[in-house]
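All protein chains of the complex are present and in place, except for one that has been dropped.
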Amino acid sequence: MTKLMLCVFAMIQAAHAATIPVAATDLANDWDGIYWFLVYLSLVFFVGIVGAMIFFVVKYRKEVNKKPKYIHGHTGLEIIWTVIPTILLFVCFGWGWSVYKEMVHGPADSMEVRVIGKQWLWQFVYKNGTTTIGDLYVPANRPVKLIMSSEDVLHAFFIPNFRVKSDVVPGMYTSVWFEAKVPGIHQVYCTEYCGTSHSGMLARVVVLSAEQWKDWLAGKKIDVDQLPADPTFPGYRANRLGEGLPEAQASGQAGGQLSLADKGKALISSKGCIACHSSDGSKLVGPSYKGIYGKEEKVLDNSAGGKVVTVKIDDNYLRESIENPTAKVVEGFPPSMPPYKGLVNEEEIAAIIEYIKSLK
Amino acid sequence: MANSSTAHGDNYLNHSHGLKSWLLTLDHKRIGLMYLFVIMAMFLMGGIFALLVRWELFAPGMQFFSSPNTYNQAFTYHGAIMVFMVVIPLIPAAIGNFVLPMQLGAKDVAFPRWNLVSYYVYLFGLLIAASTLFINKVDTGWTFYAPYSIRTGTSTTLVLLGAFIMGFSSILTGLNFIVTIHKLRAPGLTWDRLPLFLWAIYATSIVQVLATPVLAITLLLLILERTIGIGIFDPKLGGDPVLFQHFFWFYSHPAVYIMVLPAMGVISDVIPTFSRKPIFGYKAIAAATFGIALVAFVVWGHHMFVSGQSEFANFVFSFLTMLVAVPTGVKVFSWLATMYKGSLRMDTPMLYAFGFLFVFTIGGLTGVFLAVVSVDVHLTATYFVVAHFHYVMVGGTLLAFLAGLHYWFPKFCGKMYGEGTSKVGAWLIMIGFNVTFFPQFILGVLGMPRRYADYLPQFEQLNRISTIGSWFLGVGFVIVGWNLAKALKSGEKAGPNPWGALTLEWQTPSPPPHENFLKEPVVTEGPYEYRGEKALMGSNA
Amino acid sequence: MAHGTGAVSHLDRHHAHHFKNGHEEFEACKQGMWIFLVTEVLFFSGMFVAYAVLRVFYPDMMHDVHHHKILDWRMGALNTVVLITSSWTMARAVSSSQRGEQKNTVGFLWATLLLAGVFLVVKYFEYSHKIHEHILPGAQYAYEGLTTAKVPLFMSVYFVMTGIHGLHVVIGMGIIYYLIRRAKRNEFGPRYFTPVEITGLYWHFVDLVWIYLFPLLYLVG
Partner (left out) sequence: MSDHHSEHHSDQQHHILPNSMAAKIFGALLVLTVITVWVAQFDLGSLNFAVAMLVASIKATLVCLFFMGLKYDHKENTVIFSTAFIFMTIFMILTFGDLLTRGDVYVKDMNKIIPDGAVAASTKSKYEKPWVGSTELVAHGKELFAAQCVTCHGAGGAGNGVAAAGLNPKPRNFTAAEGWKNGRKPSAIYGTLTKGLNAMPSFGSLPSDDRWALVHYVRTLGPHEGETDSNDDLKKVGVDPTGAGGGSSGEKQIPIGVAIDAISESK
């Protein structure tokens, strides 16, 4: 008997785990509490209503029940099904509100990071002036407060594993806070429609252990691909679009030293390049990487006053286009890429160019 | 005043002939059918966009569309068409126009000319908005959120203009219906004898009249924002983009009730008719209808819990939103109680009514999730929301519309459709619908955001199921359409009152004569007094 | 809603046949107009909210506007008087038609039309001055005399509000002229004056809006 109970309980556990992201903060656990309460409350009502409906269909089909009963109502019943739901609803409201209060009021000593959303990448500015794109590095077990604003249109910063989300509004500051308990990578989405590459505007929260955090502050490079993948989808290393490698395939490279090109592949994701540049030849906001290397392209040469000139896409061109994108813009594309000068180091530029080369 | 003589040649269809006699008609019945025709055409269009969107999401990466831009345009048109051109006018303008004066025992609506004007205004706005399909497609999403809608280089202005114009049609219809219900009720048709469908249309009209003007000014301001940059919504000029959301949702939340109240009205008429019982708690349902209509105006902020709206506002709006669920619950329970100890006829309209109850219950309950502010923070703008409002809009409004369409079809054209085929269609639609949208709840909780042209591979399985479901849904609609078309051509004759219903529209020949009634009807009792002989009438009884 | 009545062309028949009698039709049309005015109020409410928001966000904005005499209150006051007078003439036109005094009806309608014209002329002078000085809405604003960031927003509200109100005046003039034509044909009298009455309601509403616009835009700093 208890065995059966345990078995059922295990199944429910499994069902829960499969249909909700990992709770990587205490807040997330509280959130799950009210969420499952609502789920089971709804189940009770749903089963009740639909059950009654089916029961009536069986019992009062005209074949079974020729003579309907002439009833107009029943005040008692009507009062009951008005009052009871009302009470339940306000229980839900009160509980929900108490959770919401922790959501908005983080501890005063939170470490603050500034988040800037722009079409279509996330930029993170730390107190010490460091800037990263696409990866938000935070220490585990320490309250972090994100103060967010947008450079162009509405965006929204959403971390499912932390159950936090807020719009990022131009001309206004919004904020979320969290205290990550699970080191590793946590997926971030933009959830406010922001144009062409909305679905490409992804990012990662990289939660570091205390000593990793020290290293990172000291400027040491952290190889994010060595860190555990998003615990909600352990089977996947896909933190970016186009990186749909199940663990099996990924392990090969994730394990040993990455080739320069592979580093580049990781970089164009983590730096947000793939929001605008595809690797499969499809035309997004910017030219696709596929087969562009070594090609002759017509470009607007702004250093020469916006004349159209033909250049060979080589290492130098690519380097310039990464550091000063608007210098030479391939014809037919908007000059909308932000300058990455100072945001990527020599090694990273090399890796990215290597990757673009590899896409024949 | 039971079924009056059916031996009467002249009816509104053969009363006058020629295209002109339709295009310039002042007959509310013909105007209703003209609405129905256009709306169905738009529904087909929006449906095709929906199928394409689902196809694109069949797998990660780009499948059907060449670039995310085209996908964004597709879901924008799907949303805009379905909301502004289909679901809002669906029941009030199409079925309402036909049924309302007849249920009132009136010869026509109060202002027949304005009724026709309203139709052409709708058509005009619709054409302007649709024209952008051929000029420069729009990619703002149907919500036109500033500042993206200000910046994007597409012909958004035209679509805004179109929606602006269609708003006037909505206002005129509502105004017309309100006055008609106030002034043109048949002798003896007191307020407590008004069919619940009319109560619903009445509440809807009031919402239309009060909310739509605010949409008009909002869109107008946005148009000016785009053309001359007035800066009220544009942060670059010192405006506030969140203010736009307040303006927009002050209309667009009540709009949700413009869509769903008439649906509830249809259900409230269908269930007693096919249970052969008086509706359970007539006054409660009528009151609930108005309760919902009023609360509709004070809950819009629940669309903005993460928009940067203040904590205090979130508190107020979350609190008030809870109130919506109470009257909604009252209605659902009353419908159930109406079936209790009834003698249920399983005709197609009733089948849809069951489908409505099943689906709408899920839609309503998931609504509570989104009303609880903290739960909403995680779920909003994910597929959970998409699933929720499709369960309410498609599952609720559309199924109720199909119930109404099959219920009044014999009245429209005096012919009866093939019962078997229509049931097959109904089942396909209901199964397809749930297969399409239930997985999206889970997708949403797992964190898949809406309006994504491409998604991470871990979401693939559920998206596959959803896409496959959408095909069943599509086939279902095709079957239903084909079945009704066939009935129009060669359906067998339906009597004046095939369902044995008691409301006035059934007490006159089908199709009805030019001025609805052969002699002015007089009402002596409520619309659902099924007792004695009347309780035993009805289809194949 | 004048067209709502079936009586446009037939003098012999004083109500469309789906109404029980002329009185019921009159009541219906009047109520229709009242409901229409409800929609008008909510239409303007959007702009009033926008105005209030700016007032609250940028209190110094209003101060700048008045300190630098961006708007001339005398013009506003003049137009207020003009509109109030037109409202009075309109009221007289209605009562005259109800009494069947055709000459007065036509006369007062003409007076109303004339005053509406005066209102527009004054507005024209105000607008042309602003356009000349580049005191324009939002991004268009380029007035050298006053370059605080928020005044352009006020000009947006000013132009949108007065612009839409002006549009209502123009439409009103059209309808009034149409009424004059019909009144000349002696179509109105104690038994049928629906169009005059409901046009009157519309016209008074236009006045009503201005009664609020004047102090909000021109007076309170």
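Just so it is clear, A, B and C label the chains in written order, and each chain counts residues from 1 on its own.
Going forward, a residue touches a chain if its C-beta (ideal position, glycine included) is under 8 Å from a C-beta of that chain, and two chains touch if they have at least 3 such contacts.
The model shown is predicted, which means the values in this text are computed figures rather than measured ones.
Q: Let's see if you follow the contact definition: name the visible chains touching the chain that is missing.
A: Missing chain, whole complex, touching shown chains: A, B, C.
Q: Out of B:Leu24, B:Ala41, B:Val316 or B:Leu488, which is the one that touches the chain we can't see?
A: Checking each option in B:Leu24, B:Ala41, B:Val316 or B:Leu488, the one touching the absent chain turns out to be B:Val316.
Q: Please pick, from A:Thr25, A:Asn161 or A:Ser175, the residue that touches the omitted chain in the full complex.
A: The missing chain is touched by A:Ser175.
Q: Among B:Gly301, B:Gly367 or B:Gly425, which residue is in contact with the omitted chain in the full complex?
A: Answering carefully, the residue with contact to the hidden chain is B:Gly301.
Q: So which of B:Phe164, B:Phe233 or B:Phe250 would be touching the chain we can't see?
A: Here the residue in touch with the unshown chain is B:Phe250.
Q: Kindly note down the residues of subunit C that lie in touch with the hidden chain.
A: With respect to the unshown chain, the touching residues of subunit C are 20-21, 23-24, 27, 30-31, 34-35, 37-39, 41-42, 45, 48-49, 52-53, 56-58, 73, 77, 80-81, 84-85, 87-88, 90-92, 94-95, 98-99, 139, 142, 147, 200-201, 204-205, 207-208, 211-212, 214-216, 219-221.
Q: Name every residue on subunit B in touch with the hidden partner chain.
A: 153, 182-183, 185, 190-191, 210, 214, 229, 236, 240, 242-243, 246, 250, 297-298, 300-301, 304, 308-313, 316-317
Q: For subunit A, which residues reach the chain that was dropped from this view?
A: 104, 112, 114, 116, 118, 125, 127, 129, 131, 145, 147, 149, 151-152, 171-175, 300, 302-303, 305-306, 324, 326-327, 329, 334-335, 338-339, 342-343
Please note the rule applied: only the chains that are shown with their structure count from here on.
Q: Going by the touch rule set out above, what shape does the chain contact graph take here: line, ring, star, complete or other?
A: line
Q: Report the pair of chains linked by the most C-beta pairs in contact.
A: Per chain pair, the contact count peaks at A-B.
Q: Taking the mean of the C-alpha atoms as each chain's centre, how many Å separate subunit B from subunit C?
A: Each chain reduced to its C-alpha mean, subunit B and subunit C end up 35 Å apart.
Q: Just curious, how far off is subunit B from subunit A if you go by their C-alpha centres, in Å?
A: 34
Q: Counting only residues that touch at least two other chains, what does the list for subunit C look like?
A: Within subunit C, no residue touches at least two other chains.
Q: Within the complex, which stretch of subunit B touches subunit C?
A: 106-108, 110-114, 171, 175-176, 178-179, 182-184, 209-214, 216-218, 220-221, 224, 228-232, 234, 237-240, 243, 247, 515
Q: Given the complex with subunit B, which residues does subunit C contribute to the contact?
A: Per the stated touch rule, the residues are 1, 3-4, 16-19, 24, 27-29, 31-32, 35-36, 38-47, 49-50, 53-54, 57-58, 136-140, 149-150, 152-153, 156-157, 159-160, 164.
Q: Residues of subunit B touching subunit A in their complex?
A: Per the touch definition, subunit B meets subunit A at residues 60-62, 66-69, 72, 139, 141, 145, 147-148, 151-152, 235-236, 238, 240-242, 275-278, 280-284, 306-308, 311, 314-315, 318-319, 322, 325-326, 329-330, 332-334, 336-337, 339-346, 354, 357-358, 361-362, 365-366, 368-369, 371-375, 377-378, 380-382, 442, 445-447, 449-458, 530-531, 535-536, 541.
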